[in-house]
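Only one protein chain is missing from this complex, and each of the others stays in its spot.
Going in written order, the chains are labelled A and B, and every chain counts its residues from 1.
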Amino acid sequence: MIKFKNKLFSMINESDIGNKYTFKCKIEDIKQTSGPTIFILNDGTSLLKATGFISAGERAFPDINKKDFVETELLIKKRKTKLEGEIVTIKKLTKNETNTLIKKIKQKNKPFQTEFLIETEILNKLKPELLKAAEIIRSAIFENTPILIKHHADCDGYSGAIAIERAIIPLIRKNHNSQKSEFNFYTRSPSMAPFYEYSDVLRDLGNILDVKKKFDKKNPLIILIDLGNIKKNILAIKRLKMYDFKVIVIDHHDPGEKGNIEKIKKLADLYINPFCVGFDSSFVCGMICTELARLINENVKNIEFLPALAGTADKSDKDEFTKYLKISEYSKEFLEKFAICVDFETYYIKYQESRELIEDLFRRNKINHENLINKIYEQVKQKIQETQTAVEKYVEVQKIDDIKFIKIDCEKVSSYGEFPTPSKVVRISHDLFKGKRISIGILQDSIIFRVNEVEKFDVNELVNDLKKQKPYALIEGGGHKFAGTLKFIPVAKKEILK
Amino acid sequence: MIKFKNKLFSMINESDIGNKYTFKCKIEDIKQTSGPTIFILNDGTSLLKATGFISAGERAFPDINKKDFVETELLIKKRKTKLEGEIVTIKKLTKNETNTLIKKIKQKNKPFQTEFLIETEILNKLKPELLKAAEIIRSAIFENTPILIKHHADCDGYSGAIAIERAIIPLIRKNHNSQKSEFNFYTRSPSMAPFYEYSDVLRDLGNILDVKKKFDKKNPLIILIDLGNIKKNILAIKRLKMYDFKVIVIDHHDPGEKGNIEKIKKLADLYINPFCVGFDSSFVCGMICTELARLINENVKNIEFLPALAGTADKSDKDEFTKYLKISEYSKEFLEKFAICVDFETYYIKYQESRELIEDLFRRNKINHENLINKIYEQVKQKIQETQTAVEKYVEVQKIDDIKFIKIDCEKVSSYGEFPTPSKVVRISHDLFKGKRISIGILQDSIIFRVNEVEKFDVNELVNDLKKQKPYALIEGGGHKFAGTLKFIPVAKKEILK
Partner (left out) sequence: MIKFKNKLFSMINESDIGNKYTFKCKIEDIKQTSGPTIFILNDGTSLLKATGFISAGERAFPDINKKDFVETELLIKKRKTKLEGEIVTIKKLTKNETNTLIKKIKQKNKPFQTEFLIETEILNKLKPELLKAAEIIRSAIFENTPILIKHHADCDGYSGAIAIERAIIPLIRKNHNSQKSEFNFYTRSPSMAPFYEYSDVLRDLGNILDVKKKFDKKNPLIILIDLGNIKKNILAIKRLKMYDFKVIVIDHHDPGEKGNIEKIKKLADLYINPFCVGFDSSFVCGMICTELARLINENVKNIEFLPALAGTADKSDKDEFTKYLKISEYSKEFLEKFAICVDFETYYIKYQESRELIEDLFRRNKINHENLINKIYEQVKQKIQETQTAVEKYVEVQKIDDIKFIKIDCEKVSSYGEFPTPSKVVRISHDLFKGKRISIGILQDSIIFRVNEVEKFDVNELVNDLKKQKPYALIEGGGHKFAGTLKFIPVAKKEILK
């Protein structure tokens, strides 16, 4: 047996079996089995599993610990279908050698300097943050860190999450060379509320800690996408930070009161929002995340249409949307259909990941997808038409000056638990009319607004005014200027309706 | 080692270990392990697992694919407790040989021509469909296809599902010769709604696709039992058919509007309903499925009482019921008790399968069962008596001509989430009176009817009339002529109550 030098993990192949090589690498993880001790090594090009053995179940090389930087001589072997190393010798690196290696590993985690899909000032301004996000995510992938994406369960939230998912999964597969790894190291979890609910935080945290205990896993990286309510997210992140989890927040909603941005930036590892660089919510999460996905994985596929889809769903109307629409190679009409089908399906899918089902819904391949959307759309159209009949009958309209006030009782015109959702009901009701108008949808503990051509109206301002006037009503909410929600405790309903 | 011919999979036993035989068979499945390649073979008498090996993790015989028909020489070996084959040679069959084998396999899947439990014109007319259903189900079992039964969570739905379950499970056990196979290849899932809810469809679909990806399974066969609302089921089946799943529908509810039968027959692989052959809902799913179970498995045991139980629960009163009652060897009184205990228990079991618990509830063995039912009945009786006290106090009766109109507010006379259900409350209320009467139970978004001796009244007609008069109320529902439900959006409640 000959000893070689200057081999890299990424270069090892079947012809190396039986040979010994020396590597400089980081110990990413150590696991004790009932047989040998398993060391997960990272030399800045790839991960490699290596075994150390003294006696069955006994910890080999007890002076070598997680996060150490070492030089190790490995005998390359094949175990089942995979190549791995058997540790012949191992010793810690000097400080100098360690620093060199850290640089090399950091280099590997660096994102690709790909060009953005479109040219826009927004992206230029967001670029430093996007590069940082890509580096954090790449590090997680290459260092065996589980990733959890928590995203709003609407079309924009899904589009953003899917873009990143399509960048991440191929890298996880490649890094671990195992089919199940994409289920072990990546999870996507839709949130029905437009924020990270505290009960979700505790459920996720509970699961993560129990799994960590049982299977000796690393702390995860958590990515929040399109979860607008910054105040509630701050509560959530505070709880996660009691366990030192890394958290990236990607959003395009108005962060509201001054100081909110500073607060969340201080808490989270990264906060990306067009509002931070002087733009507004029309640059949606589907757009931000698609560009980010390309920085994470230069070979990411099948995501170019997501910005236009998300923009269509969230009524983007700026230049950026037009450019993405062109890239998508779809018509606006088809994207409208696509978006409402996503709303419809994901409304019933609720909090489930259903990875394969969602992969089909978001166009696993283009050929069958149009057919799928058209079939689903048949049902959606019918549901919406039915609701329209009910809305037409029960909507109340009043004209004050030249503004139409349109009122609909959302919970009473659709069956409980059925599509369309209250906010869709308001949109249906709103679209029955034209011109200057304010639509309000009434629920037990909230009011949904949608406004057209009434310049002086601003949902966020209304929310803030009422908050000050009636602190006892525990008012919350907001959204965009012309569309948003006002939440309160039920007892205050009458008073607020006035 | 000698080579034999004319051996069949079903004949192989321990004495064959070490011998080689040649078989003609179909490749039902291929799985790549980290060691050999696994081929699941079917020679029309049984399944056999066979291994092919080139090198660890490499696909053996890459030109042989799923669904191919082959001639293969196997060396019989024992692995752990099970016999399997090691592939010595394998080659595809000619077209002629293939056709012969297809016939042979089809023969194995053919149901047994058992006589029905009772003589009735209904069964004679349903016979061709029942034979077809039995064949599809047998094929699924013998060809490694997972089976999912989705059934209404009432006594009739359960009875039908249990009858088929008791035919299927022993065949799966025998076919796979493994204890866990009955959990891997068969699932039963109760539906609280009387239709396949869209959210259930998507959850089931999501799970099936993810499991399929992870464990490389076949598409399932789905059997819907006693899920009356044909329109909603059509939506469900349409979604399943986007993935080409096989679907059998067994029901005894009035299919409603003309054209519904044609629609569902075109979509589903099979639709069995006494209404299709000119009969009515008194021939319940428990009866249909018990007869079907006997065609699936000639040795099926412990199901003869299910038709009478289901008939008792669903108020069957025709000749067929009398015959099944006799076969059941139970008194009507005991079956009443049995049925209400099933209602009570399954109300709290909700959507869970709880296979072992249900097996006991539906009489795993006769000796302990009466005792179990009597103990449960004590509690049921008390609950019903309590509700009766409340109903007596709060029921409102009005006499118009010679008909009593009996009104009860269902949601207000029982505690939320507690037995009895609204429809049971209406029955309790209805049973307090005698003679010509119409009982209505009022809920937030529906009205439940129960009628006696009022010839001109028909729930289905009422539903249809109101639908036409008030399309904006999004009216749904129906049921049987003298008992059924009218569903609407809450805003329309006042208007409809008039």
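Quick note on the criterion: a contact is a pair of C-beta atoms (placed from the backbone, for glycine too) under 8 Å apart; a residue touches a chain by one contact, two chains touch by 3 or more.
A quick note: this is a predicted structure, and the numbers were derived from the prediction, not measured.
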Omitted-chain contact residue, chosen from B:K258, B:K393, B:K434 or B:K494: B:K393
Which of B:K77, B:K332, B:R355 or B:K467 contacts the chain that the document leaves out: B:R355
Selected residue (touches chain absent from view) among B:D251, B:E345 or B:D445: B:E345
In subunit A, positions touching the absent partner: 34-35, 56-57, 198-199, 201-203, 205-207, 209-210, 212-214, 235, 238-239, 242, 444-445, 471-474, 487, 489-492
Chain not shown, touching residues in subunit B: 78, 80-81, 179-180, 183, 345, 348-350, 352-357, 360, 372, 375-376, 379, 386-387, 389-390, 392-394, 409, 411-417
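What we mean here is this: only the chains that are shown with their structure count from here on.
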Inter-centroid spacing, subunit B versus subunit A (mean Cα positions, whole Å): 39
